[in-house]
Structure formats: structure tokens, C-alpha cells
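Only one protein chain is missing; all other protein chains are in place.
Just so it is clear, A, B and C label the chains in written order, and each chain counts residues from 1 on its own.
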Amino acid sequence: MAPFVHDVRVRYGEVDMQGVVFNAHYLAWVDDAMSAWLDAVGYRGASWAPPDEEQGWDFMVRHATLDWRGSAAFGDHARIACTVSRWGTTSFDVAFAIGVGGEVLVDVVLTYVGVRSSPGAPPQPAPVPDAFRSLLGPAT
Amino acid sequence: MAPFVHDVRVRYGEVDMQGVVFNAHYLAWVDDAMSAWLDAVGYRGASWAPPDEEQGWDFMVRHATLDWRGSAAFGDHARIACTVSRWGTTSFDVAFAIGVGGEVLVDVVLTYVGVRSSPGAPPQPAPVPDAFRSLLGPAT
Amino acid sequence: MAPFVHDVRVRYGEVDMQGVVFNAHYLAWVDDAMSAWLDAVGYRGASWAPPDEEQGWDFMVRHATLDWRGSAAFGDHARIACTVSRWGTTSFDVAFAIGVGGEVLVDVVLTYVGVRSSPGAPPQPAPVPDAFRSLLGPAT
Partner (left out) sequence: MAPFVHDVRVRYGEVDMQGVVFNAHYLAWVDDAMSAWLDAVGYRGASWAPPDEEQGWDFMVRHATLDWRGSAAFGDHARIACTVSRWGTTSFDVAFAIGVGGEVLVDVVLTYVGVRSSPGAPPQPAPVPDAFRSLLGPAT
């Protein structure tokens, strides 16, 4: 399965005094890439109808790693390739390869944890629904 | 009445390639200064008890103007002096003078509109409560 | 001349607790729209060759006004229509109409001032080059 691809044009306000994208913005970009991916596959869209036991399921970021081999600059058109790199029972990892001109500059991996909320209690870890796994495809 | 003063240390990530604070951050700063002012005077704090008819009142930004005479730089300690510059019936203006080392670099004026919400309807303009005017003091 | 149009997909991280885009981000968006417009017309691109006396000219934001009639929300696809609304001798205004679904929600006007720099001196106001006016077209 080809990775989902999300394109970002570097904004002037995202670039720091050294002429490169300030590090925190890469986290904002991959969050946005994940939103775009979920939109593209119809998660929570009109045709999203998981079984009853999967209602109320959500997921949140628990862990992030970022590795910089280089930096994007003002005017760059960055491309973010998104793939699930691990499916666990209640958690999963998404790998984001952020590149410019075919060269990967930053690797980000986010670990998401599935949760289910009940009234009056904090969210509890909950298994990732099969319907959700199907949307994003097998781990690569 | 002396203006309320809010101090901001310029963050590296707020500074652009030209070595000055990127323009959008000044709006974020004055929003934060307003929050700090409202905290300092106890708005919606433990002792905030407006009359019944003033319950449910809120306010939102309707208009903003920013004038740049200069720019803050990395490492600068900026000071934001906040004063109400106009009290209207359902709206009011707050002037923010953003300075470094005693020199004002940016003037921002925000016009807020008072609103009251009812279930199932959009917020409607509503008079600024006297209790709120008293908290921020007379216009200067 | 039709306005230049720049599209923005609202990012989750740009939306505040009230479910609307935090006010400072609109300034970041119009800055980005202006960059995209300048790119599209080839400003400082390969074919940008102003006369000698226009070399070294640049421009900076001096004044901004923002008017909110509404707010964009998470998932919205915002469209920013950009036009020059005034050409002065050393300054010019650009009007940005930010809309969602055909409805304008926020109007922003930026006043830019043309400057020229000399070594060892602060930038001085300088006339807007004709070549630059031609790129962005007549005021509307």
C-alpha cells in the first residue's frame, strides 16, 4: 500500500533566524498530515459506521520521536509520507517521512493510544477497532 | 490608574529570518496580556459574583489594528502596557503598547464586543456589565 | 483583474477551545497568502529583473487591520482573495478577504511600506518600483 502523502509549503513565519523551519513546527505538520489522511479515508465522515462496541473510541498521542537529518527552508515544498509502522492491541505507531525534493530531512514517529471514555471517568485504554485498522491499512 | 503591565521574553521560535518577531505573534502576545490582566483583577475568579442579569455575558474580539514603529528581537524583554481606551455600551477598546527598553515598538488596539448566548441561538450583542467596567477601570 | 486566491485548510492546532481559529493565525495566513501571490507572479524569481535603480528595494508591514464577522473552524477550507486596494508613492495596501464556502468571515488589510537599505544605516522609505506595481496589477 503506497503511503498517504501530504504536501506542505513552508510558511515564512515558520522559519527561524537560521533560515530553517523551527523544530516545533514539524510536530504541527505531522498532526496536520494525520488529519488529512483521516479525512482522505473517510474516518468519521458520512460513511463511517463502526459497530456499536466501537462507538466512543478515540485515540491520542502518547509518545513522539523526531530525527533531523536536515531542515526545510523558506519556499520549500515539503512532502510528508505517512504509513502505519506498527499495529498493537491498544496502540499503534505512524511514521512520517518529511522530505524536500525527494530527500528525507526529518523522520517523525508518533505512538497513538486508543481510548474509550465513560461519563465521570478519565479515558481508559481500549483496543483499536478493526474498522479503524482497515482504513489505514496494514503496517509496513 | 496605572496601566496593567505584562512582560514577555521573546522566544527564539517567534523570531523570523530577518531577526525580528514575526508579525502574527504580536496578536498572540496581546491576547495573552489580556488573559493575564483579567486573572490579575479576579475576573471569573473565586470572588467574581456579578448580578444575575450579568450572568452568561462574554466578549469577543471584533476588530484589531496593529501599528509597527519597530520590532522586538530575540532575547528582548518586551513589556506590554494595557489600558481600556474606550468604553461603549456593548463594546470597548483595549490599547496595548508593546515596548522594549522603554521604547514603544508596536501599538495594538483590540475592539471587543459584549455578547450573551441563549440556547439554540447565536450570541447577541449585550451591554458591558458595570461589574466588568469596574474591574478594568476608567478609559484613559 | 481577478483577485489572487490562496487556499488554506484549517489545521487542528490553529483552533482554540471555542472551536474557532485563534485570532493571531489569520495574520499568519495572510502573510502566507502574500508569499504565494509573489511567487505566482514571479517576484524575485528567475525572470525578475527590475531596473538598476530599483535594486535593493524591499517592503515591510507597517500597519494591519482585521475585522471579524465570523470565524473559521476545524476542517474548514478557507479561501483568501488578495487584491491591492491602494497604491501610494512609497506605500501600498493589500486587502485580504478570508472566506469559507463563499462567505467572507474576516477582512484583513495590510499596509506595506517600501524601503531601501544602505550599508550602516536603517532602511529608508523608498518609492514603490513600477515593475513591482505591474506584477500585482492596478488597485481595485
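One rule holds in what follows: contacts are C-beta pairs under 8 Å (C-beta built on N, C-alpha and C of every residue); 3 or more make two chains touch, one makes a residue touch a chain.
Just so it is clear, the structure is predicted and the values come from calculations on it, not from any experiment.
In the intact complex, which of the depicted chains does the undisplayed chain touch?
So, taking every chain into account, the missing one touches A, B, C.
Decide which residue listed in A:A28, A:V41, A:A97 or A:A131 touches the omitted chain of the complex.
From the options A:A28, A:V41, A:A97 or A:A131, the contact with the absent chain belongs to A:A28.
Of A:V5, A:A40, A:L66 or A:A139, which one is in contact with the hidden chain?
Among A:V5, A:A40, A:L66 or A:A139, only A:L66 touches the chain that is not shown.
Would you write out the residues of chain B that touch the absent chain, in ascending order?
9, 11-13, 28, 31-32, 35-36, 39, 75
On chain C, what residues meet the omitted chain?
Its contact residues with the unshown chain are 12-13, 15-17, 19, 22-24, 74.
So that we can see where the missing chain sits, which residues of chain A does it touch?
Chain A touches the chain not shown through residues 22-25, 27-28, 31, 60-68.
The definition used in the following text is that only the chains that are shown with their structure count from here on.
If you count the C-beta pairs in contact for each pair of chains, which pair comes out on top?
B-C
If you average the CA atoms of chain A and of chain B, how far apart do the two points sit, in angstrom?
35
How many angstrom between the C-alpha centroids of chain C and chain B?
Here the centre of chain C sits 25 Å away from the centre of chain B.
Roughly how far is chain A from chain C, centre to centre by C-alpha average, rounded to an integer in Å?
Chain A and chain C have C-alpha centres separated by 31 Å.
Out of chain C, which residues touch more than one other chain, so two or more?
In chain C, residues 28, 31 touch at least two other chains, as defined above.
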